[in-house]
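One structure follows; several queries about it will come next.
Removed from the display is one protein chain of the complex; every other protein chain stays in position.
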Amino acid sequence: MDRNQLMKWIKAPTKMAHKYSLNAVYFCTGCGVIEVPPTITSRWDAERFGVVPTATARQANLFLITGYVSVKTLRAIIRTYEQMPEPKYTVGFGSCTINGGMYWDSYNTINQLDKYIPIDGYIAGCMPRPEAIFVAVTHLWTLIDKDMADGYKRYRKNYAAYRANQEMILGEMEWPPIFQTEVATAITEREG
Amino acid sequence: MVSPVLLLAVPLGLALCVPLVGRVSRRAAGFVPVIASLFNLVVSIRLLPTVLEEPIVANLGGFPPPFGITLFAGPVGMLLSALIALAGLVVSLYALSYIKTGPTVRYHTLYMLLLVGATGVVLTGDVFNLFVFFEILCISSYALVAYVGDRAGIEASVKYLIQGALGSALLLIGIGLLYGLFGTLNMADIAARIDSVDSVPVFVAMALIVVGLGVEAAIFPLNAWLPDAHSSAPSSISAILSGIAIQVGLYAVVRMVFTVFGASSVLLFFVFLGLLTLLIGELCAFAQNNIKRMLAYSSIGQMGLIMFALAIATTGSVTGGLFQMVSHTLSKALLFLAVGYMVYRSGSLEISSLEGMGRRMPLTSFAFTIGVFSLVGLPPFIGFPSKLLIVRSALAEQGVLLQVLIGLVLLATVIEGAYFFRVIQTVYFKKEEGQEARQDAPPMALLSMFVFVAFIVVIGVYPNLITDVLESGASELLERANYIGSVLG
Amino acid sequence: MRILWFVLSPLMALAVGLFFLGLSRRFMARIQWRVGPPLYQPLIDILRQFTQKSVSHGPLFDLGVVLSLASSFIVVLFMPLGGTAPLSSSGGLLAVLYLMLLGPLGIALSGGEAANPNVSIGISRKLILAVGYEVPFLMIVLALMTYYGTISIGEIVAAQRESASAIASFPLVFSGIAYLLILPAMLGVRPFEVVGAAQEISSGPAAEYGGPYLALATIQHGLTMFIGISLFVNLLWGGASNPVVFFLKMLVVFAFGFWVNAAFPRLRVEQAVRYLWRWPTLIAFVGLILVATIGR
Partner (left out) sequence: MSLGLLLIVAFGGSLLTYLLGKVSARTRDAFAVLISLALVVMVASLYGKAFRVPFYGGFLGMPLVLRIDGLSWLFAIAASVLGCLSVVFSLGYMKGKERTSFYYSMLLLVIAAMLGVVLSGDLLSLFIFWEIMSWSTFLLISYNGGPALAAGMKYFVMSFVGSLAMLAGVLTLHGSFGTLEFTGVAAGMSSASPGYVLAILVLFGVAFGTKNAIWPFHAWLPPAHSEAPSPFSAVLSGILIKMGVYGFLLLMFVIVGLRTFLSLGVGRIEFHTVLSIIGAITILLPTFIAIFQNDAKRLLAWSTVAQAGYIILGISFGTSLSVAGGMFHFLNHAVFKALLFMVVGAVEYRTNGVRDLDSLGGLIKRMPVTFIVAVIGVCGLIGVPLTNGFVSKWLIYKTLILERSPFLAFAALFGTWGTILYSYKFLHNIFLGQLPQRYEDMERAPFTMLLPMTILSVVVVLFGVLPGIPLAVIDTIGVSFGFESLHVTPWGIASDTGALNTVNMLVAALVGLVVVWCVFRSGARSVSVGQADSYAAGAAVPRDKYQYSVRFYAPLRRMMAPYLKDFVDSFYMRLAGWVRGLGDGLRRIYTGYVGDYVMYILVFLAVLIFVQIAWSPW
């Protein structure tokens, strides 16, 4: 943990701030959320590392998708993800987000979350323990350091594809596209 | 030198001519009252300045008082006779367009007789003549109340007749008693001989006369005929009845009590009676839904107010009372005239049927509004100075009693304001569904209403125009000795 | 010297406010047997929020939050922080009372434009809660102003320096106790944390704030804490002759406030108002009556 290294703060304050102030959307999508309370309370105390749950998507920069994602929840997940301010990071928690897990053949559970929103990293397991969350967080720090946690950029860049996937499973969406696709491309190109 | 006798003789003569004219042209008959009232008005106004200097005493038949029939034309008499002539003139103009159906010729005859009777009452100086003129007044009004000929009119007329006849009978008994006691019928002569009303026979005579006249004067509880009669009569007649007839009755009461009996000890009783009449009249009017009945009850209230003012018996208050008489005549007659056509157009007497009248009959409604403002006593209309005078003179008296009473009078005014303004709201501001075509009262009726409006506004702004007359009228009523002196010489 | 204070006192307020924010998290963590974040965690959060790309709902959305923070800074200028107040002759405590409401009002206007019912509910609660604690608070402040016969904070501090501090003198001790009872409500901490109830109405007025908006709102929260505590120190604890002592006094009051925060669960807003209108009001009222009748 390089939180106390002053030089790093001076060199890249933004990056450091994002690393050590991961505010997670407190959004229980599935059974995995049961692991979050011990993580943030006395036993494991995630606040040590600046990881705290926040009330609304607007205030957060980390989205922990905890467990299987039903179609109904997916709608809310997409909406929530889109309302988070950039830069924002997503972590899929548990096998279900990777390939559907034990619900792989369920009629209303999606199998592959990153078809619908970009995921910066996964925690495998069913259930992963709180320690796994810490591992994930440290991995995320590394990714942020290396500018590899760029899911939000990918989302913007490939918005048309993501939106198409979303509409394929959800049908008509209740809100308009958040990016004009051409404009989104232009912005992405300008920013590299 | 014009004699006040003409005020009686000419209209009486013309009244008898009306049927003859009516044979020639029914339409022409309607103009006879106009001419007669105009004549009376001119003569009265000509005589007013003279009368202010010194009252005119005219003796019929050449006998000196107390033996002959005496006409006494003082400031009060002239003022009221001018007022009667003015109201008569305006209402007869109104009647030209308003009275179209029925026995119109008889209407005009009776109407003129009513005016003659009223003028006679205010001018006479003789108790028996008072009775005679009073009967002329009453009998013609019984007939006129029933003019429309519907059930309500006839019922009201008969009720009126029964009570009026009872009143007249009592009056006659009273006069008889007086004659028995003093052997004379001349007011001044009686007045000169009455020492006090303490003696039982004199008091009984006074009680009989007051009650007899009080029936016509609408004093509570003698006024039960009034709401029926005033609301069932044709509106032109209601205007005259409310504006003239009951005031003449009150005048007669006051003349008898002040001048003839000199009964200053009963005045406090009359103050209370006036206040009671005022409160009951206004409260009853407050609970009415029938517009003409409401106006009739309001007349009762106004009579109470006038009586209250007169009975305080200071120069100021009597001036105020007389002023209120003038203002009530003008305002109430105006209200009845305006309501006459509004009711005619809406076809119902209910207040709620007047909704939207402000749009259908704008000028009539305007006249109605002015009448209401004046009657309630809002500046700058005539009701304001008259009420102001009454309140001022009552407050000028020392004593808590009068201050409390004047508080009650003001309270009654509030009630009056409340029910009248409710009508104003109905006329102007209640939305109605179907827009009906604008159809105002005919020009002649409007003209007559606006004559009243003009008087109301002009005197309201310049009350000093008539205060001289009123003040000398007040002193005439208050100073018995002068009256006796000027009649008996 | 005064010019210097013009710059120093907002900076001091900012630093202390943020320190209090960090300390409160640490404090709570320790009470809950946790380690807790570093003391400078609020700084990291604010830096992070500043660089996040948020949404704006309109010009008022921006302006309101700016107004809120700016007015909090202006209130600080009225406070003598162990010295003279920069704005000492501009309306005194009465102006402070008014300016203190501009903070919530700015947030309220800004949040209103966000068109989010959570925000509206939060604001509604904030205003109701304010009505709740203003009753005893006004009584306390009026007792002080009446007792010392001035509306200037500086003079109240000076008068306390001459004699005993207000909380230790006879009639005003009631006011002091009442102030301590309403302190958590003024700081917006538990058991009066109804406004920004995170789990219930998604942090209320701040529900639509992200990025720089949230950063400003966080700073404003810190300043509110600073103002509430420094008012107590100035008005009732005799202020201080230098900023260090002032800071230490504030720290003690702060510790009390957050001990309450950690020890009590949250009340509903009616329960909060009912409490505030019962005991603190009663005590403050007794104090006010004593001041009005006995006087100095």
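By letter and in written order, the chains are A, B and C; residue numbering begins at 1 in each of them.
Rule of thumb we're sticking to: contacts are C-beta pairs under 8 Å (C-beta built on N, C-alpha and C of every residue); 3 or more make two chains touch, one makes a residue touch a chain.
The shown structure was predicted, so the numbers you read here are calculated from the model rather than taken from an experiment.
Asks: Where does the absent chain make contact, in terms of the chains shown?
Replies: The chain that is not shown touches these displayed chains: A, B, C.
Asks: Tell me which of C:Leu18, C:Ile44 or C:Leu87 is the one touching the absent chain.
Replies: C:Leu87
Asks: Would you indicate which residue among A:Ile40, A:Ile77, A:Ile98 or A:Leu113 is in contact with the undisplayed chain?
Replies: Spelled out, the listed residue whose C-beta touches the missing chain is A:Ile77.
Asks: Considering the whole complex, which of B:Phe182, B:Phe286, B:Phe308 or B:Phe455 touches the chain not shown?
Replies: Looking across B:Phe182, B:Phe286, B:Phe308 or B:Phe455, the contact with the absent chain belongs to B:Phe286.
Asks: From the listed residues B:Val2, B:Leu16, B:Val42 or B:Ala396, report the one that touches the chain absent from this view.
Replies: B:Ala396
Asks: Have a look at C:Met28, C:Leu43, C:Leu142 or C:Leu251 and name the one touching the chain we're not showing.
Replies: Touching the chain that is not displayed is residue C:Leu142.
Asks: Touching the hidden chain in the full complex, which residues of chain C are there? Just list them.
Replies: 49-58, 60, 62, 65-67, 69-71, 73-74, 77, 86-87, 89-92, 94-95, 97-99, 101-102, 105, 108-109, 112-118, 120-121, 123-125, 127-128, 130-131, 134-135, 138-139, 142-143, 145-146, 149-152, 155, 202, 207-208, 211-213, 215-216, 268-270, 273-274, 288, 291-292, 295
Asks: Residues of chain B in contact with the chain that isn't shown?
Replies: Within chain B, the residues touching the omitted chain are 158-159, 162-163, 166-167, 170, 197-198, 200, 203-204, 207-208, 210-211, 215, 221-222, 224-225, 227-228, 263, 265-266, 269, 280, 283-288, 373, 378-380, 384-385, 388-389, 391-392, 395-396, 406-407, 410, 413-415, 417-418, 421-422, 424-425, 428-431, 463-464, 467.
Asks: Can you list, in ascending order, the chain A residues touching the missing chain?
Replies: 27, 56-58, 75-77, 79-80, 83, 174-175, 178
What we mean here is this: only the chains that are shown with their structure count from here on.
Asks: Indicate which of the five shapes (line, ring, star, complete, other) describes how the chains touch one another.
Replies: other
Asks: When the mean CA coordinate of each chain is compared with the mean CA coordinate of the whole protein, which chain is closest?
Replies: C
Asks: For chain A and chain B, what's the span in angstrom between their mean Cα positions?
Replies: 96
Asks: Roughly how many whole angstrom separate the Cα centroids of chain A and chain C?
Replies: Taking the mean C-alpha position of each chain, the two centres sit 36 Å apart.
Asks: How far is the middle of chain B from the middle of chain C, if each middle is the mean of its Cα atoms, in Å?
Replies: 78
Asks: Which chain B residues touch at least two other chains?
Replies: none
Asks: Write out the stretch or stretches of chain A touching chain C in their complex.
Replies: 3, 13-14, 16-18, 20-21, 23, 26, 41-42, 45, 47-50, 54-59, 61, 83-87
Asks: Taking the touch rule as given, give the residues of chain C at its contact with chain A in the complex, in rising order.
Replies: It comes out as residues 25, 29, 32-38, 41, 44-45, 47-49, 51-55, 118, 198-199, 202-203, 206-211, 214.
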